[in-house]
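Complex shown without one protein chain; remaining protein chains in place.
When the chains are written out, they are named A, B and C in that same order, and each has its own residue count from 1.
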Amino acid sequence: MSGSIYGNLFRISSWGESHGKGIGVVVDGCPAGLSIDEAIIQTFLDRRKPGQTKYSTPRVESDKVEILSGTFENLTTGTPISMVVMNQSQRSSDYSDIASYYRPGHADYTYDEKYGFRDYRGGGRSSGRETIARVAAGAIASSILKELGISVFAYTKSIGNITINESKANLDDRMKSPFYMPDLEASLKAEDFLQEQMLKKDSVGGIIECIVTGMPVGVGEPNFDKLDANLAKAVMSIGSVKGIEFGSGFESANSTGSINNDNFRYVNGILTKDTNHSGGILGGLSDGSDIVLRAAIKPTPSIASTQETVNKDNENISINIKGRHDPIIVPRAVVVVESMVAITLVDMLFMSMTSRMDNVKEFFKK
Amino acid sequence: MSGSIYGNLFRISSWGESHGKGIGVVVDGCPAGLSIDEAIIQTFLDRRKPGQTKYSTPRVESDKVEILSGTFENLTTGTPISMVVMNQSQRSSDYSDIASYYRPGHADYTYDEKYGFRDYRGGGRSSGRETIARVAAGAIASSILKELGISVFAYTKSIGNITINESKANLDDRMKSPFYMPDLEASLKAEDFLQEQMLKKDSVGGIIECIVTGMPVGVGEPNFDKLDANLAKAVMSIGSVKGIEFGSGFESANSTGSINNDNFRYVNGILTKDTNHSGGILGGLSDGSDIVLRAAIKPTPSIASTQETVNKDNENISINIKGRHDPIIVPRAVVVVESMVAITLVDMLFMSMTSRMDNVKEFFKK
Amino acid sequence: MSGSIYGNLFRISSWGESHGKGIGVVVDGCPAGLSIDEAIIQTFLDRRKPGQTKYSTPRVESDKVEILSGTFENLTTGTPISMVVMNQSQRSSDYSDIASYYRPGHADYTYDEKYGFRDYRGGGRSSGRETIARVAAGAIASSILKELGISVFAYTKSIGNITINESKANLDDRMKSPFYMPDLEASLKAEDFLQEQMLKKDSVGGIIECIVTGMPVGVGEPNFDKLDANLAKAVMSIGSVKGIEFGSGFESANSTGSINNDNFRYVNGILTKDTNHSGGILGGLSDGSDIVLRAAIKPTPSIASTQETVNKDNENISINIKGRHDPIIVPRAVVVVESMVAITLVDMLFMSMTSRMDNVKEFFKK
Partner (left out) sequence: MSGSIYGNLFRISSWGESHGKGIGVVVDGCPAGLSIDEAIIQTFLDRRKPGQTKYSTPRVESDKVEILSGTFENLTTGTPISMVVMNQSQRSSDYSDIASYYRPGHADYTYDEKYGFRDYRGGGRSSGRETIARVAAGAIASSILKELGISVFAYTKSIGNITINESKANLDDRMKSPFYMPDLEASLKAEDFLQEQMLKKDSVGGIIECIVTGMPVGVGEPNFDKLDANLAKAVMSIGSVKGIEFGSGFESANSTGSINNDNFRYVNGILTKDTNHSGGILGGLSDGSDIVLRAAIKPTPSIASTQETVNKDNENISINIKGRHDPIIVPRAVVVVESMVAITLVDMLFMSMTSRMDNVKEFFKK
């Protein structure tokens, strides 16, 4: 089996390699009648495009998306939407070295063992470039969510040990930071820290936080397709993510029930919770408050300093990786997290439509 | 849709409520010819059975499993294995109160909104009692893994802020601790801490760590069914889990590439890694070293002290939850984590069998 | 993989063997709030129960169903509905012979090759007794369809070469015929024919026709999950079915476009078709007219007369099969066809709910 298809009712089928002809995705299950065009998709793709700041790979790619099917006069038709981004900068020569050895922290070794050989050019299928497919599909999912009054909003919460100060954060500011950090003071500190690491030919990681507002109550399918379970899979499937938590997450393990329970309360006739330790999910179902999740991103494994590893002749060797790499992938991953969350939410909203017989009956009365 | 079926090739179909007739599971996709009997399954179930220590609910249940299909003369036949545990202690009367209000930290509110009403007795389907199905299926998955030389081993890493000291931990000791903590000194401290909280009518959480040894290299199906992605879903689907991380996890977000990368090295002709920050997974594929994951478990939401909440008449009220509850669910969840990991590993090992044409060809030559 | 789970949104998980402890099914995905009880399920099961007429096996089974989960006060709760029928008449001794040889027309040989051995008692998992699971689940699906104004109605169209005369058929009469044949004249002829074959220790086959009324237009998910494609799989998965056709079916291969096309016409403002060669399905979607399908059922492979076959010692032998067998399975299969059609229709109605963005939007406005 190959795992390049994701979702149940809203499904995406992703393809493409870093230095192949292109990257693409087929979205199967988008309802008919949604306004969509290449400009909308492009807005999302531009947020992950390389070369936007000095902190990302200098590889030049316009990453222009083309819609090949599934729309008619800028409306979705209910049939599969095929989107493609052709690769332009295929400087494969940079990568001839890595054919013969295994880069630490990369998938070179595991791919070779699994498949018998690998397309080594730029990491092939295991390259972060595959996230183009996720973002293009995420743009469509986000458009559906927008119609339903739901928004997904992610930003960089920390880089290394520099964390945003919640009281100083202004979510509108995230676009002003090269790191999508909504606290511009923290963002400046992070720039200093990153430049320091770049001088050392090193790389850094960070944490992305994602907030979903406007979710109806009761989305999630217990006991295995719980909302948090499926979101965890979606986000963990992004390269370099090493952990995920919801609400108080790992901190709740060190709390007590009297503190960690979110009391319910009616305020002006509206059901609310005094706190949101649950991160918007109770029993695997959305509880109507904001969904809050955080993903831990490891430092970019491609670093320019010398590393110890092995080659395919079973020798221990020292290497210096050439090529064009990001000293940090956190900022470019922000829109990828948003995309995977949006895709999963659409899928699970659709799944939830058959929870109640009265709703089903009313639906088919039309 | 309802999400009570899990897996692709090795699938489990779970059913049952806390105070219904019983809890059961159908395992679909177990290969023929595996030795299995009720005694093996029972060993696993006994580890999650209530009433084993003074730190678990006093509800008395023998939790005896019966195999209804799929075996013949103690060998699996390749057909679905149906297992059932009948409920004995259905003191529903304890739960008549909770029909009318929403317990903080529980699924009462979200279930009512999703389904229009709920089986409120003991939490119904959202009760931790549903994990019986996971553990019974996990016992079968573990038997398959054993045949393949793979073992899954979980234990309590921390309770509240009391964490095991790795240098003092002896994994063989975990069964001697009422908490499955392999550091008996830490375990004693945790007992003190827990008793203190129990006096306050409060509850606590903790962290479970799980280690998988013996995994072949290359298991995992990129880019969406990565091994860590599917394990994350599996573990997050367990009630009360609020976070999961692999290897260095959230710490890696605060590391640098030069530290976080695990260098490869040949030692006596064997490929090894100097460190295991990756937690045994690179590019979503097992890398041959131990798989290491941690799950954060929130404090039991059912506490005996007074809490503020709302009732179904839209009133703000104070409640005191009756019934028999665990002041901590971490110890009983250890075998549940093992089970979900084992089930997922079997599923993904099976998926990986078609990765290479030469292997497929050889398989069908037989 | 094992294929005992069927469906996408409305899923059934079937288990059990002919002479094991029982047969059961878990229905995952039934909406909450549907009225259901054991009496309703029993009505369906009684239609396939053995021993109803002299033309079915004399095996005595009460086939009493028990609901183990998923309902509360006779309403479905949206959680998995587990149903079980315990076996009573386990005269395994009848079957000791067949352990050593392969019955012609049966799955003995193929099961042995696939699984390495088999539960030979009464055919084990390959017995027609597994259809109990289909019918119990079908009863629930039929209850959902009833709420939506859709009915599924099957009957025996022919036995051997005796076919009902459409002009004489009265659908209300089917219950008066031991064969569920709605033309009682044809039914009498079929009785004569069958008795003749029974004297020869032989068996016969026949054709079941199934009609669905009340389907909304547009159900079906092209291009692979077309309504007819999924119905074909559902019905072909029933043991002994060797062919399926829709509308004019195989006859349409010998027709011309001018005859086979169904003209559309407005009659009193209602869109109708002059004919129904399409069998109610156009382009894989329901077209609003009755869905009409037919399944060809082979003669029961278990016959009492002497047959040539092989044993497990690789010898050619002659056998006389003992045991209690149906000389025809067509009548008992009628409710099984209805069940598989009903289950598939519910699944596909649910899938169709996200076809249009405006409908989705309106749904979530509630």
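The criterion applied here is as follows: a contact is a pair of C-beta atoms (placed from the backbone, for glycine too) under 8 Å apart; a residue touches a chain by one contact, two chains touch by 3 or more.
Predicted model only: the values in this text are computed from it and were never measured.
S.K.: Of the residues C:Phe44, C:Tyr115 or C:Phe363, I need the one that contacts the missing chain.
M.R.: C:Tyr115
S.K.: What is the set of chain C residues that contact the non-displayed chain in the whole complex?
M.R.: 1-6, 8-9, 14, 102, 104-107, 109-111, 113-116, 125-126, 130, 158, 160-161, 197, 200, 202-207, 217-226, 228-230, 232-234, 236-237, 239, 242-250, 252-258, 260-266, 269, 271, 274, 277-279, 282-288, 296-303, 305, 307-310, 314-316, 351-352, 354-356, 358
S.K.: Can you name the residues of chain B that touch the chain not displayed here?
M.R.: Residue positions of chain B that touch the missing chain: 8-10, 29, 31-34, 76, 78-79, 144, 147-148, 216, 222, 349-351, 353-361, 363-364, 366.
S.K.: Taking the full complex into account, what residues of chain A touch the chain not shown?
M.R.: 1-5, 8-9, 11, 13-17, 20-24, 26, 28-30, 32-33, 66, 68-70, 72, 75, 77-82, 84, 114-119, 124-125, 350
What we mean here is this: only the chains that are shown with their structure count from here on.
S.K.: So, what's the distance in Å between the C-alpha centres of chain B and chain A?
M.R.: Each chain's C-alpha centroid was found; their separation is 26 Å.
S.K.: What is the distance, in whole Å, between the centres of chain A and chain C, each centre taken as the mean of its C-alpha atoms?
M.R.: Centre-to-centre distance between chain A and chain C: 45 Å.
S.K.: Chain B: which residues touch two or more other chains?
M.R.: 1-5, 8-9, 14, 114-116, 125
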